[in-house]
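Written out below as C-alpha cells is the structure these notes cover.
The complex appears here minus one protein chain, its other protein chains still in place.
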Amino acid sequence: MDLITPGLGLVFWSVITFLILLLVLKKFAWKPILGAVDERETGIKNALEAADKARKEMENLKADNERILNEARAEREAMLKDARDIKNKMVSDAKEEAQQQATKMITQAQEAIENEKRSAMAELKNHVASLSIEIAEKVVRQELGNKDKQLELVESMLSDAKLN
Amino acid sequence: MCTFARNLEQGIFKLFIMTLNTLRAVLFLVFSVAVTNFGFASQDNEDQDKGFNAKEMIMHHVKDAHEFHIVDWDNKPISIPLPIILFTDNGLTTFMSSEFHHDDSGTHIVEKNGERFVKYHEKIYQLESGVDTLTFDEELHPTNAKLPLDFSITKNVFMMWVSVLVILLIFISAASKYKKSNNFMPRGIASFVEPLVVFIRDEVAIPMIGEKKYRRYMPFLLSVFFFIWVNNIFGLIPILNGANVSGNIAFTVSLAFFTFIITSFSGNKNYWKHIFWMPGVPVPMKIFLMPIEIVGMFVKPISLTIRLFANITAGHIIILSLMSLIFIFESVAIAPVSVGFSLFILIIEIVVTAIQAYIFTVLSALYIGTATEEEHH
C-alpha cells in the first residue's frame, strides 16, 4: 500500500522539475535542434526539387537539340535533293540543247552542201555550155580552112577537152 | 528485400522483448511471493537471529529515502545527508537528514523550534507534545504522532535533479553544435541526439497527432521521453540503485498529470462531444456511454502512471530478489546463479528503459492525438 501512495513532496518536486526542464529544453534545445533539422530537410527538399527541375530542363534542352538536329538533317536532305534535281535538269537541258545544236548544225551543213552542190552544178553547166560554144566556134573556124586540118583540130580539141 | 529482412529481424526482436517482459512479470510474481514468505520467515525468527530480511531490504531500496545511503561499512552506514523541509502547524522547519543519525526506527528525536520529529520507515513524524516514544496500532502505524507536510529534498528528488542536469548538459550542448556548423549538419553529440529526436518526431508525433498539429506538442513529447529514459537508466546503475525515481508512483503520476492536462486543454469540440454525447448512437446508448467515457478519460493517465511505475519497480524488485537469494541461502554456491540471472534481467531492463519511455511517449501522443482529431464524417 505504501508503495503505491504517491508522496506529496515528490509529486511537488517532480512537477516543478519537469516544468522547468520542459521550458528550458523547449527554449534552448528543442527549438534549435528541430529548427536545424527542419531547415536542413527543407534545404534537401529544395535541392532535390532544383535538381529535378534542372533534369527536366536538361531533358527539354535535349529534346530541343534533337528537334533542331532533325530539322537540320531534313533541311540538308531537301537541299541535296534540290541540288540533285537542278543538276539533273541542267544535264538534261544541256543534252537537249546539244542535241538541238547538233541537229541544227547538221541541217545547216546539209543545206550548205546542197547549195554548194547546186552552185557547182550550175557552174559546171555554164562551163560545159561555154566550152561547147568554144569548141563549136573553133570547129567552125577550122572547117573553113582545110578539111584535114579541121579533123586534126577537132582531134586536138577533144584531147584538150579530155585534159581539162 | 534486404530492408524487409532487417525489419523482420527488428520485429522479431521487439516481440522477443515483449515475451521477455511477460516472463519478467511472471518472475516478479514468483520472487515477490518467495521473498515475502522468506521475509515473514525471517521476521518470525527475528528474536533469535538478526538475519537478513529480503523484503525489508528490497522495500528500502525501491522506496524513497531522506538520505542518500551508499553502503554499510563496518556496520556503520555511509550516506550523503540531504535537506529535510517540513511544513508543520507552526510553519517551515528545515534541517539536514544527518541529524537523525541514520535512525529509521523512530527512536532518535530531533528537536527544532520546540517541535520534535522522529523518522520511522522513511517517514518523518511530528511527535505530539509530551510523548517520547512512538506507540503503534496493530498495523504498525504510529498512533501518537502526525505527519507534517514533507517537501524534503529526498534521494529521488536529488537524483531527479542530477538527471535533469545530465539531460540539460546533453541537449543544450547538442543544440549548440548546430549553431557552430554550417549547413545545419549535426556534429559530435548532436549526431547521437538527432536520430532520437527525429525518431520521436517521425514515429511518434506525426503518426499519432498528425502532420498539421504535431509541432505544438513536440517539446512535451521529447522532454517526457528523455526525462523518463534517463531516469530509468539512472535507476539501473547499481551504486545509485536506491534512487528508483521512475519507479516511484509520485514521479509517474506527475508526468501522467501533465499528459492529462495537455490532453484536456487541447481537446477540441469533437473530443468532448465524443465523451459527453457520443455522436451516431441512439440516445439511451449516449447516456450509457457517458459515464464510461468519463471514467476512461481518467483511466488513461492512471494506466500511464501504473504502467511505468510497475514496470520499473518490478525490474528493480526482480534484480534485488535474485541478489537476495545469496543472503537468504547464506551460501556462496548460489552466487553464480544469482549473478547470472541478475545480469540477464539487467540486460532486459536496459531495453525496457527505452521501451517504457517510448510507450509512455507514444500513448501520450495517442491521447493528445485523439483529443485534437478533427471530425471526419
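Each chain gets a letter, A and B, in the order it is written, and its residues are counted from 1.
One rule holds in what follows: contacts are C-beta pairs under 8 Å (C-beta built on N, C-alpha and C of every residue); 3 or more make two chains touch, one makes a residue touch a chain.
Operating definition for what follows: contacts and distances are computed from a predicted model.
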UniProt protein name of the chain not shown, from "Peptide/nickel transport system permease protein", "Sulfate ABC transporter ATP-binding protein", "Fe-S cluster assembly protein SufD" or "ATP synthase subunit c": "ATP synthase subunit c"
Candidate in contact with the missing chain, chosen from B:Met57, B:Leu168, B:Ile306 or B:Ile334: B:Ile306
Contacting the left-out chain in the complete assembly, out of B:Asp103, B:Glu203 or B:Glu293: B:Glu203
Which residue of B:Ala65, B:Val157, B:Ala243 or B:Ala314 touches the chain not shown here: B:Ala314
Positions on chain A where the hidden chain makes contact: 1, 3-4
Missing-partner contacts on chain B, residue numbers: 4, 7-8, 10-12, 14-15, 18-19, 21-22, 25-26, 28-29, 32-33, 36-37, 40, 203, 207, 303, 306-307, 310-311, 314, 355, 358-359, 362-363, 366
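Everything below uses one rule, namely that only the chains that are shown with their structure count from here on.
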Chain B residues within the chain A interface of the complex: 59, 62-64, 85, 121, 149-154, 156-157, 160-161, 164, 167-168, 171-172, 174-176, 178-179, 183-186, 190, 193-194, 197-198, 201, 218-220, 222-224, 227, 248-251, 253-255, 257-258, 309, 313
Of chain A, residues touching chain B in the complex: 2-15, 17-18, 20-22, 24-26, 28-37, 39-40, 43
